[in-house]
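With one protein chain withheld, the remaining protein chains of the complex are depicted in position.
Chain nomenclature is as follows: A, B and C, assigned in order of appearance, with residue numbering initiated at 1 for each chain independently.
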Amino acid sequence: MSHNTFGKVLRFTSFGESHGATIGCVLDGFPPGMPITEEEIKVELKRRATGQSRHTSQRKEADDVNIISGVFEGVTTGHPIALLIENTDARSKDYTNIAKQIRPGHADFSYWKKYGVRDYRGGGRSSARETAMRVAAGALARKWLKIHHDIEIIAWLSQLGEIDLSPGDLTRIDESPFFTGEIDRVAELDQYMDALRKSGDSVGARINAKAVGVPAGLGEPVYGKLDAELALAMMSINATKGVEIGAGFDSVSQHGSVHRDEIIDGEFDSNHAGGILAGVSTGQDITLSVAFKPTSSLRLPAKSIDVDGQPIEVVTKGRHDPCVGIRATPIVEAMMALVIMDHLMRHQAQTQSHQR
Amino acid sequence: MSHNTFGKVLRFTSFGESHGATIGCVLDGFPPGMPITEEEIKVELKRRATGQSRHTSQRKEADDVNIISGVFEGVTTGHPIALLIENTDARSKDYTNIAKQIRPGHADFSYWKKYGVRDYRGGGRSSARETAMRVAAGALARKWLKIHHDIEIIAWLSQLGEIDLSPGDLTRIDESPFFTGEIDRVAELDQYMDALRKSGDSVGARINAKAVGVPAGLGEPVYGKLDAELALAMMSINATKGVEIGAGFDSVSQHGSVHRDEIIDGEFDSNHAGGILAGVSTGQDITLSVAFKPTSSLRLPAKSIDVDGQPIEVVTKGRHDPCVGIRATPIVEAMMALVIMDHLMRHQAQTQSHQR
Amino acid sequence: MSHNTFGKVLRFTSFGESHGATIGCVLDGFPPGMPITEEEIKVELKRRATGQSRHTSQRKEADDVNIISGVFEGVTTGHPIALLIENTDARSKDYTNIAKQIRPGHADFSYWKKYGVRDYRGGGRSSARETAMRVAAGALARKWLKIHHDIEIIAWLSQLGEIDLSPGDLTRIDESPFFTGEIDRVAELDQYMDALRKSGDSVGARINAKAVGVPAGLGEPVYGKLDAELALAMMSINATKGVEIGAGFDSVSQHGSVHRDEIIDGEFDSNHAGGILAGVSTGQDITLSVAFKPTSSLRLPAKSIDVDGQPIEVVTKGRHDPCVGIRATPIVEAMMALVIMDHLMRHQAQTQSHQR
Partner (left out) sequence: MSHNTFGKVLRFTSFGESHGATIGCVLDGFPPGMPITEEEIKVELKRRATGQSRHTSQRKEADDVNIISGVFEGVTTGHPIALLIENTDARSKDYTNIAKQIRPGHADFSYWKKYGVRDYRGGGRSSARETAMRVAAGALARKWLKIHHDIEIIAWLSQLGEIDLSPGDLTRIDESPFFTGEIDRVAELDQYMDALRKSGDSVGARINAKAVGVPAGLGEPVYGKLDAELALAMMSINATKGVEIGAGFDSVSQHGSVHRDEIIDGEFDSNHAGGILAGVSTGQDITLSVAFKPTSSLRLPAKSIDVDGQPIEVVTKGRHDPCVGIRATPIVEAMMALVIMDHLMRHQAQTQSHQR
């Protein structure tokens, strides 16, 4: 089957393949009356863009987004907002040599088993190229959250392979290609990445994020909990293997007397809950952490099979990207924005009613 | 708002509060023709039951489930299956002393902010009492998965506070109240729990699970991925703070050459993916891990406020449960079964079509 | 498959069979804070009750509804409201003589082909017994619409077989078992029904309805139009064969200069639109009309087959109901209330947002 829509009241649907002519999305349910321009969306797309540093994949996309519908005279109309981006760097190269390869750690095996039909060009629908549309739609959600609720969302690199990173100065994460606030450690990270690329290998990454200013009361117990839907959103991003809310896995060995966030002088004394209790926001910062696996496309050869089941050796040619997780930072922010805005709208449906 | 339904083609809806007269659920979309008895469901309910050991809460529920609809002459009819359980141990005690307390780490604060109306009896709708219905519905799903696809699902305690536990002999997890296959460590766990209770404190738990026999091809890219919906399911369980698929957070520091599961002699050589690539099952075991926080209901006093915002001190009276996560084991299994069965049915919708 | 949920933000799920022990429903998404009692619901159930006149089926149900969850101290909590009604008049008679019959015009044939499993007791899930739960849930929706938006919904019998009926005095429809405001024609209707019963035959009915006070702006173009979802709701009622909004099929031969509702002195000059333009309410009365077919359960014998495909003759024994459509009046009202309340809540989700 196929399921390319995310969200309940604010619904995001994406389409398009890595090497098709165009990728796109439809954002349905967005409220009328918000001014938005293509330029504002491009600002976010540039943050995600591949090729922004020497550490990432060579694909160079203009990400020249077009607003096709749902905006009239510069303002959202309440009708579906369709966004399109042409794939300008989808090389018309010859893929026949890999058309039958099953690359380990990729969608190739599971998609082949599922569909029996194969778009082998750059991963087809499974490619992270799709995430450009999440960032584009997320740009609208982030603007709306900021204007109407003064909510800010920020994500940063908290671990690169074995290297832990503290948040540092989060106002400076856009200054390096690593989305880190530890600006003085950028050289260290550069060296680490260079060595990794030289070795032909890759590592994973951990991205942390927080949403500041989210009002208390968002989340729909018990099967539309805010933390559960954030987990759904994060685990829908390419290459994710885990997600934590608040203290996450550390809470396993924590004592209850430490974990529970006491309220002293009318204020929470800590935030191990990550701003969510019983699936509903408390008004504290929403905090989460996401694990991204290392990319499987390496210069180091791997044993695999082809679509006929014959044993082959797979080698990625050309430059490879030693850590795909870093670039997921703006995608984590975009998904977090879409989830929170959807929940704000869902919350209004029920709570405004009884106040009339 | 309120959102008490889980699943897309196989849809589970629960209702009822901790101290209401009855809790129940509706399982809609279940295929016709499967024999099922109340006794079969009770077997699973007993595994979850509180009061089964000296380490858990004192509430003693008969969990005498009634099949209200959807089963005729012992066989499912294809119509909605409603299950009811009377709350026999919902004490009609006087709750007035806690009616206005906001207990730290509980739903009290966020629910109060959300609804402005409060069922203070034992947590009301936020209580883990609701999970009895998940286990009941899960019993039907597990039987169906076993009969029609020979799929087995098993969960076990992998960490209790600071204590790590290996799977041990998973055929023996029902022999102790700890759901562990490390039978010879039960005495150690007993001691640990006794000391904890004596101290008045609590710890969290980690539950691991696997599904064996799941065919390749389940999962609906890109917003109905199997791993993403498993994460949604796990994070909807009370007290969860994190979820991992396969190698999980360990994959952050793994090298790609290690993480990617090579295929040698037609077999996967490892399973860091946890049986899911790009959101779609591979046919390997589906593996996951879930973090449960320590309970916040302690004999140790905590600072908080009441619903009027006045500072108070909260103390849980009577016996407390030093680790609520242990009992989540059959709930993890039940949710995993519901997700996998839903995905099997969704997969059939699309794939059978083109084979006709 | 099975699909027993109606509505998007306000979601109604029903379960139970005609001759099971209990029927029930879950109303999820209902706002917190509204007072409601079982007695208030019973008032509506009595209006629907079978056996209220000599023209209807003999089944006598107490319809003693129980609120199982979602209401605490007499007030809705925002959590799922489960309602149960025991079937007290589900006779434990011997159904073996009809267990294999396919009754013409009933669900027997299509359900048998669909499920291959059969609850032959009184129609099982296909019975109109299920509509008691719609009326019960509708009672909550009607109260909410009245309290918060001063919306009134009223339905009446507009055609009985060949007999057309004008609305008459709609404040008096509860005075006769015919739900007609033409009180002075009740004797005529009584005679018509008596003659029909004597002949062993049946006729259909047309029910008209209107909602007064619905604000402009409800409806979600283009696939959640208010009129389209009202049509879905009406056509989900047992025995319906058609639905019209406003001028309905008469608009086919109307001229555009007549049909379009001009606005003169700031007021609509007519209401051929039925209060809905382009799927969105205008603030005028919402008007609709529904066709119900004649019941197929007659004393007159009919040719059919049994489940083995063998030819049989089917005869309904005992007293029969010569017009099932009449009793649909409160069901039409209930469904209309659920649709409009759902749309009010959905509308709030988007429109309140941009007013902040």
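Everything that follows uses one rule, which is that contacts are C-beta pairs under 8 Å (C-beta built on N, C-alpha and C of every residue); 3 or more make two chains touch, one makes a residue touch a chain.
As the structure is a computational prediction, the values presented were derived from the model and not from experiment.
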* Out of C:150, C:174 or C:269, which is the one that touches the chain we can't see? -> C:269
* Can you work out which residue in B:210, B:225, B:293 or B:346 touches the chain that's missing from view? => B:346
* Which of these touches the unseen chain: A:13, A:180 or A:202? -> A:13
* Structure fact -> Contact with the hidden chain, among C:77, C:180, C:238 or C:329, goes to C:238
* Hidden partner interface residues of chain C, rising order -> 1-6, 14, 102, 104-107, 109-111, 113-114, 125-126, 130, 159, 161-162, 200-206, 216-225, 227-236, 238, 240-249, 251-257, 259-266, 269, 272-274, 276-283, 291-298, 300, 302-305, 309, 311, 325, 346-347, 349-351
* Asked: For chain A, which residues lie in contact with the unshown chain of the complex?
  -> 1-5, 9, 11, 13-17, 20-24, 26, 28-30, 32-33, 68-70, 72, 75-82, 114-119, 124-125
* Mind pulling the chain B residues that touch the left-out chain? -> 9, 29, 31-34, 78-79, 144, 148-149, 221, 344-346, 348-354, 356
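As a convention for this text, only the chains that are shown with their structure count from here on.
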* From the centre of chain A, which chain's CA centre is farthest? -> C
* **Chain nearest the overall C-alpha centroid of the shown protein atoms** => B
* Asked: When the C-alpha atoms of chain B and chain C are each averaged to a single point, how far apart are the two points in Å?
  -> 38
* Structure fact -> CA centroids of chain A and chain C: separation to the nearest Å works out as 46
* Which chain B residues sit where two or more other chains touch them? -> 1-5, 14, 114, 125
